[in-house]
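The structure under discussion appears below in the form of structure tokens.
Shown here: the complex without one of its protein chains, the others still in place.
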């Protein structure tokens, strides 16, 4: 038996010492900029139902791009192969909000974990669902086993006011026929999903169905087929960390997803999910402390997917 | 004395025979698509006040991108060097509505005669003018010496409905801080200016102040300093024909500007301006017959700027 | 106990029926073009020492880009972090022989499994080794436990005659200071390593040290540290299949590497390595039958890294 608590406690103590102050809090919207940068939390949930936590693991933060995994899981669940005609499965090779690739490749985003791809997924959900915002929130609550999860309207409105780049991506895709919804409504949903606030414990819970190959370990419901759950993990492995995905795979070797709020969630298939949060970001927009934490974690437990 | 009428009549007769059917009418909006493709007109106005015309030279058509020269002239007139901090003077090297260059070059368009650059110019006018739409129309009427020039609301609304690509360009520039106006208002002005309808005679008149090095030949008013008028001509020479600018310079050798409505206006500095219209476009979005006409014209009169 | 023989025999029978004729043999050099396209072999080697094979598993073929893994392993073994200053770890996002990324990123290739990156690795080996060609061959022989492995001089010379694109990549990197060797000598080594001929059984053997986390299972020698072996697997997972890497990860989910000779080798860490060969390639330059085979294989054995 691995003593997960001791492991994350030790990592927490070590990384706290040298990691604080190494990155820079996201500052493109006031709501993110004003977060206390010195926060740091870790939570682990294992498939056998135990949860371990340390630091600010129960403080809520903005999940931002981590929401892309939830909406992708919802879309994969209710659609079929046609989804993959509108978005690719390849690493992007360029910045998370680049328009260059879209222009050269007829408005088809490289994968659903960069902004353009996630916007296509949200467009698809907003076509298929009656009340997409309600159902997205409901799905996130179900996966995390917590009803205490909400959109943050201030963050959402702030995102909307600074959404010029995302609007550029969306209109470019629309010019290629790859966006069907009204753009203003779509942006409202997309910025809402980014504004969801969760803490590390809730995030660790919410990714457990992926570690469990598609089966929700809390209630036994099959969320995704085993094959689809694995494929979603493969996508996170290749594309989950923007331009740093290869580096993350190389150093850490876990499928996962990060957000500019400073959160990272990753899984060891068949074992556990782990969430880390610390607001200061490295140059690639990933939590500096988060990546340090996960690298130490895989080294310490001596497990990885390879 | 050159007999301009005979020259354009001969060209008209020749090109009518082989040119009709060689291109393709712009079809991205219904209002342009439904134009009778077999129309063809030529008008010349000389600095000594004579006008020569042949074919459909008095039929109105949508001037589209030719409007970029009018708004640029207005902007050059009322601003100074600061204009050139927001837009470049170099040929684009890419398609007229490409976002790639903007992304690599921080939202500064290559020149004011491609869409992105013209949108920046209109943004600038909409900041500086009280009633930009009224003043743009007023300027065009003054330059052409005709009050019978109007926006076409059907064309404008149709453009607005298909403005996704231009919206993408605009939001991308806004994300770089190079657009100040409200985007919806800006698009309304921009699509309005594109929807202006003029005929060949009016267009030939309206470019005469450039052939006359900045002085309006009709009323003697100085519109631009000689130096600025020459610079505007240099820009048209290098950038006036989208991706075909070099080819046009090579074959024709006149400063000019084309629009997807099928119109082309060009000048011989110190001598004349010439407008040609025929709706069928070549692969670069320039009037097939228009370019043939101008190539024959410079050959026949034995004059060019070189 | 999984009956690997039955599994690959069944897959072989199924894929033989529909797979032959679906791809196109590499035709850029005569030596590859003239291969009989209807060949198809599979070999598996497990960590407990068993080998299973079916079809043309003992026919030699040109390993081509699979050699990139061998030279990378050699370079990782004898160098340290400085290697990663000359080549990245990120998926390329562009074609395997693209110069665009190199120009934008100062001559540092995205990863060591595309041509430019592999050329840097070979440059590094040719600086550090006394007789690079001899030592590369020797390493491949040691890993595969077979002395019956040779360079094919006809293939090498043919590659050299058609190496214009690789020469362009190399000179471009040299202009950025990222190539130190004499270019002609470097190309000779690089084309030699691509010309190595092996069969499926030898290839499966030769990747077993990666499945065994760095320890050669045949003689117990540690080839790479566990950490480095895992990192090399992560790289293969993200970057091993050119532009189809994400798709391969999504459908198959194994770390591996393909070559235009039609060979693919992949591993299940801690379990086995598998080599497939069939010369007909899909549009991405990967063996059509090879990828079909591996997808069925992971589905049938119900194992993957996720």
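Labels A, B and C are assigned to the chains in the order they are written; within every chain, residues are numbered from 1.
The rule is short, and it goes like this: a residue touches a chain if its C-beta (ideal position, glycine included) is under 8 Å from a C-beta of that chain, and two chains touch if they have at least 3 such contacts.
Nothing here was measured: the structure is a model prediction, and the numbers come from that model.
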Left-out chain, listing which of the shown chains it touches: B, C
Residue among B:3, B:90 or B:182 touching the omitted chain: B:90
Absent-chain contact - pick from B:35, B:83 or B:305: B:305
Contact partner of the left-out chain, one of B:126, B:238 or B:273: B:238
Chain C residues that touch the omitted chain in the full complex: 98-100, 102-104, 164-165, 167-172, 174-175
Interface with the unshown chain - residue positions in chain B: 88-94, 101, 110-111, 213, 227, 229-231, 233-235, 237-239, 243-247, 249-251, 253, 255, 269, 299, 304-306
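To be clear about the criterion, only the chains that are shown with their structure count from here on.
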Chain whose Cα centroid lies nearest the overall Cα centroid: A
Interface residue overlap between copies chain A and chain B, same or different (over half shared): same
Computed distance of Cα centres, chain C from chain B, in Å: 55
Separation of chain A from chain C, taking each centre as the mean of its C-alpha atoms, in whole Å: 32
Residues of chain B touching at least two other chains: none
